[in-house]
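One structure follows; several queries about it will come next.
Shown here: the complex without one of its protein chains, the others still in place.
Which chain is which? They are A, B and C, in the order written, and residues in each are numbered from 1.
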Amino acid sequence: MIAFDNVDFGYGDQPILAGVSLTLEPGGFYFLTGPSGAGKTTFLNLVTLATLPKAGRATFFGIDPAGEDRDGIATLRQRMGMVHQNCQFLDHLTLRENIALPLEVSGRRRPEHDGDISDLLAWVALDHRADAHPPELSGGERQRAALARAVILSPEILVADEPTGNIDREMGEKVLGLMVELNRLGRTILVATHDLDLIRTAKRDVSARVMRINDRRIELAGAEL
Amino acid sequence: MIAFDNVDFGYGDQPILAGVSLTLEPGGFYFLTGPSGAGKTTFLNLVTLATLPKAGRATFFGIDPAGEDRDGIATLRQRMGMVHQNCQFLDHLTLRENIALPLEVSGRRRPEHDGDISDLLAWVALDHRADAHPPELSGGERQRAALARAVILSPEILVADEPTGNIDREMGEKVLGLMVELNRLGRTILVATHDLDLIRTAKRDVSARVMRINDRRIELAGAEL
Amino acid sequence: MKALASALSLLRGDPKADAVVPPSGATGHLTALATAALAFLTVFALAASLAADRAAARWSGALQGQSTLEVPITAEGREAQAARAERILSQTPGITRAEQLDAEQTRALLSPWIGDPSVLEAIDLPLIFALREAPDFDPAGLTQRLRGELPEAIYHRHEAWSGRIARTAGQVQWLAFTFVAICFGVTAVVVTLAARAALAMHARVIETLRVIGARDTYVARAFVRRFTLRGLTGALIGTALGLAVLAALSNGPELSALSPHGFGEWVLFAIIPLLSAILSFAATRRAAFHVLTRLA
Partner (left out) sequence: MKALASALSLLRGDPKADAVVPPSGATGHLTALATAALAFLTVFALAASLAADRAAARWSGALQGQSTLEVPITAEGREAQAARAERILSQTPGITRAEQLDAEQTRALLSPWIGDPSVLEAIDLPLIFALREAPDFDPAGLTQRLRGELPEAIYHRHEAWSGRIARTAGQVQWLAFTFVAICFGVTAVVVTLAARAALAMHARVIETLRVIGARDTYVARAFVRRFTLRGLTGALIGTALGLAVLAALSNGPELSALSPHGFGEWVLFAIIPLLSAILSFAATRRAAFHVLTRLA
């Protein structure tokens, strides 16, 4: 589904990732770990086309983004859902409108979606905040809202950067449960986290693969987790 | 040092905190926990004068902010250090300049501070990133940079909101170690976190008091942690 | 063609896309206000340019090769003087036409210099001949001959001072035209500043929209639409106010020269709101894509 072939990336002339070759398979559940500053966010940016590789080749749903213009890249992005480490919203719209935004933007908003949006808000336990504006949300509420927005277009892959960083264990396990549910529906999931407990919990429910960034390379972690 | 007497706070007519009476003693180490959306950040905003109580009385270093103008409140803030859940920097300045900013702003910058700043950067393991600009930092690097900036004025109280949300356990324990160090130097520390492991680890080193937000009230947690 | 189509598509309203850009409040009002004020100035600069153009045309083209012979009536008598003058003029080479003005025309010609109409009634009107001269005409020869044969005659050559008026008018015209250009330039700058303010204020909005898969045109459209409409509205109001003042002036005798002559000139002022809208469109679009292409 998303394939990296010997990809290098760095900022300026400081290399961050080197010789990354891997494939994210449809229906897979992937964790990415590594110390702070290792390049987790950087790798997720490559996966969501926020940056392009410096060397090597990456294809997304079989498409090489090098051959696409800016609109083509926007269209590819509509097939992914992303939860950022620092989630941004449109502050002048309500939470409900923000969650519906990907539908608007891709021109797919229909009245019959209103029910889906309510379900989605309940799913992340934010139905009581539907009419609040983003600056009125707490840190953990924002992360859950970002998750709801990320899945509204039924993306083929969900990418989440530290999605439980600001929420307590109980809520964190709930969020993980939501991702497992999505994965069971056939979606690919990629989660960057430093929370090894979270990974252990997930492994009880799905056969997740764990990747670790080590000295600019991405390697598969063994069974030690 | 900071005393709340029957303080109420809410947004609009939605109450968040009610009847909060407590005193943060000089040299104390305090944790604040509670589920996502309970009001942790809200309480820290009251402590750092980012918002004022709706009812009740709060004094800071013996001063009632109700009698102060905007400059007086700025001066009170210079006696506190704050690490936000979402740390903000001046993106056009380097990390070193950002960390020195509180010195500039309070008119206390002297050439002899340069050594202190370097020490501080090394203390949070960011000396190799001193000349980077904030948008070039990873999530965890930003949190550590915010900690360095928060302590440069030798504040009487350090307030941190989820300071380990974006960093791995190892780095998280290191950041906790830094705060314990500061506490041993007599500073008051107040940390909001949902990470109970972090609190347990801290209790091995200092006699921390743990407060929990429960149904709008702040209560002292018992020995169950 | 493609640019036009995209311009039209950008201008076409889409209330949902518009809602994506937060309301801009005071900045929006300021932009419309500045655009209106500039359009108001432009109206007068354009009016001055047109008036100067008319004056230059009247004084240069119309009077080229024209002159007047004025013969105050003496004891000799009107008829005898007229006959003498006609003979001299018909014999002077280079005078292609010499037409004696009737009493009506004479009074019309003199009245601006005299003012009180009763004076014109009172005096013996001089004889006035309107002359047309060939390009090779020699005025010194005529003057010489008049001195001998019709000494009371006053020969007015229009070219000297009409030329000066025409040149002055030409300079005023260029100055006014420069002002028109400056006003449009400042309009473009004002809209660019306002658009940049809005884009900067909403940098996160734009970034967020790109991240969730919005196309550039989707993001730009709401901004461009809003500022083009704002530039158009402001300029329409300013132009209307300016034209209203011009129309009011055209009733009084004093500055009526400033007010446009004929339908064509009035319509020309439609250029002001149109050009403002086009400049607003281009400035905002440029600013928006400038911001967008820096994002991934």
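By definition in this document, a contact is a pair of C-beta atoms (placed from the backbone, for glycine too) under 8 Å apart; a residue touches a chain by one contact, two chains touch by 3 or more.
Everything numeric in this text was worked out from a predicted model, so none of it was measured.
S.K.: The chain left out touches which of the shown chains?
M.R.: B, C
S.K.: Which one touches the absent chain: B:E104, B:D119, B:E170 or B:E219?
M.R.: Considering the complete complex, B:E104 is the one touching the chain left out.
S.K.: Which listed residue (B:T23, B:Q88, B:S154 or B:N214) would be found touching the missing chain in the intact complex?
M.R.: B:Q88
S.K.: Looking at C:Y155, C:F177 or C:W266, which residue reaches the missing chain?
M.R.: Per the contact definition at the top, the residue touching the missing chain is C:Y155.
S.K.: Kindly note down the residues of chain C that lie in touch with the hidden chain.
M.R.: That gives, for chain C, the contact residues 26-27, 30-31, 33-34, 37-38, 40-41, 44, 72-76, 112-116, 118-119, 122-124, 126, 139-140, 143-144, 146-147, 151-161, 164, 167-168, 171-172, 175, 179, 182-183, 185-186, 189-190, 192-194, 196-197, 200-201, 203, 249, 252-255.
S.K.: Tell me, which residues in chain B touch the chain that this view leaves out?
M.R.: Here the touching residues of chain B are 48-52, 70-71, 73-75, 77-78, 80, 82, 84, 88-93, 97, 101-102, 104-106, 109, 149, 153.
In this text, only the chains that are shown with their structure count from here on.
S.K.: Using the definition of touching given at the top, classify the network of chains in this structure as line, ring, star, complete or other.
M.R.: Basically the chains just string along in a line.
S.K.: Taking each chain's centre as the mean of its CA atoms, which one is farthest from the centre of chain A?
M.R.: For chain A, the chain whose C-alpha mean is farthest off is C.
S.K.: Express in whole angstrom the distance between the two chain centres, defined as the mean CA positions of chain A and chain B.
M.R.: Each chain's C-alpha centroid was found; their separation is 29 Å.
S.K.: Suppose each chain is reduced to the average of its Cα coordinates; what separation in Å results between chain A and chain C?
M.R.: 62
S.K.: Multi-chain contacts only, two chains or more: what residues does chain A have there?
M.R.: none
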